[in-house]
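Take this structure, written in structure tokens, and hold onto it; I'll ask about it next.
Note that one protein chain of the assembly has been removed; the remaining protein chains are unaltered in position.
Presenting chain A:
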Amino acid sequence: MSGGAGIEGADFLLQARGRSAELGAWVVGVAFGREGRVCAFGLGDGTVRLAAPGAPAEEWRSVAAHPAGACLALCADVRDGALSGGDDGRLVRIAPDGTAEELARYGSRWVEHVAAHESGVRAAAVGRTVHLLDAAGRALKSLAHPSSVGGVAFDARGKRVAASHYNGCSLWFVAAKEDKPRLLEWKGSHGAIAISPDGTHVVTAMQENALHGWRLADGQHMRMSGYPAKTKSLCFTARGRWLATSGAESVVLWPFFGGGPMGKAPTELAGGDGVPCTAVACHPQQEVVAAGFADGLVAIAEIASGRVLPVAAPGRGPVSALAWNAAGTALAFGTETGFAGLVDLSKR
């Protein structure tokens, strides 16, 4: 990795400008509230821990979001706080003040994926169904799929929602009078999903250590393969020029400009240590990507220069959750073994 940064050096930012904690359970997801006051870590023990990005001295609070189960998915809620799905079948909103409010209960089925858009729509994937709820928590509609849903994403405007499943993915209009999806087909099992910021492409991660993409204008297929492991995390950079992905021993970035990614080789960043990348998060404004690795290393990389800045040293378990705040001034991460960190990256 970047020259001379030893393990002590690799932990400098976390030590000097961050706060960390051993939380004792798998960190399933992390998200900053859109209001900017909380950072929420969703855990395998069913709690959501709340940290205050602006006040590093403040104790992290624990919220019993899923007292009888585990948190399986977490995202920023529509306006503030976080949205958590659990294996207790509940969709729970965590307000910035730490209040947990049950928005929906789906019986014995797991809420495996959640998404929310600031326009006021929420999605919860339960088995084969994606339930949409409005900002007040009222059920809008339930969208049925041919098999269990592997991932859910809204487009940048919150007008469409995409759900991956076996043999492809379905693209729905949130406000459609009649719910009929555009089915994007490709044989195999599809998981993590992303829609490009300009709404022109949908990309999924597949069971077979490859990505599949569709150009919506003409249905053109894109295969992005060569990964040694399954991609579990993928995101587009702010203006959609690059798709950053986990699953290789570097951050693999596919160019979505100049005719790419078809026929183009991806760019690789922060590689060379022989350790798989397990999580990526793109900076909300700049062409910068944060990455977490299987050894616990967290780093940020500038795409244009290839420069890598370590944020947290290896040794605390595979990174399983990673997120920027909306301003791009703070980064939070968590690991499978329950380590969590929150780092202030604002200019001082």
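Note that in this section a contact is a pair of C-beta atoms (placed from the backbone, for glycine too) under 8 Å apart; a residue touches a chain by one contact, two chains touch by 3 or more; residues count from 1.
Everything below uses one rule, namely that contacts and distances are computed from a predicted model.
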{"item": "Per UniProt record, name of the chain withheld from view [\"Urease accessory protein UreF\", \"Thioredoxin reductase\", \"GTP-binding protein\" or \"Inner membrane protein YebS\"]", "value": "\"GTP-binding protein\""}
{"item": "Which residue of A:110, A:172, A:214 or A:242 touches the chain not shown here", "value": "A:110"}
{"item": "Touch list for chain A against the chain that is not drawn", "value": "7-8, 11, 25-26, 28, 44-46, 69-72, 87, 108-110, 112, 127-128, 147-148, 150, 166, 187-189, 206-208, 229-230, 295-296, 313-317, 337"}
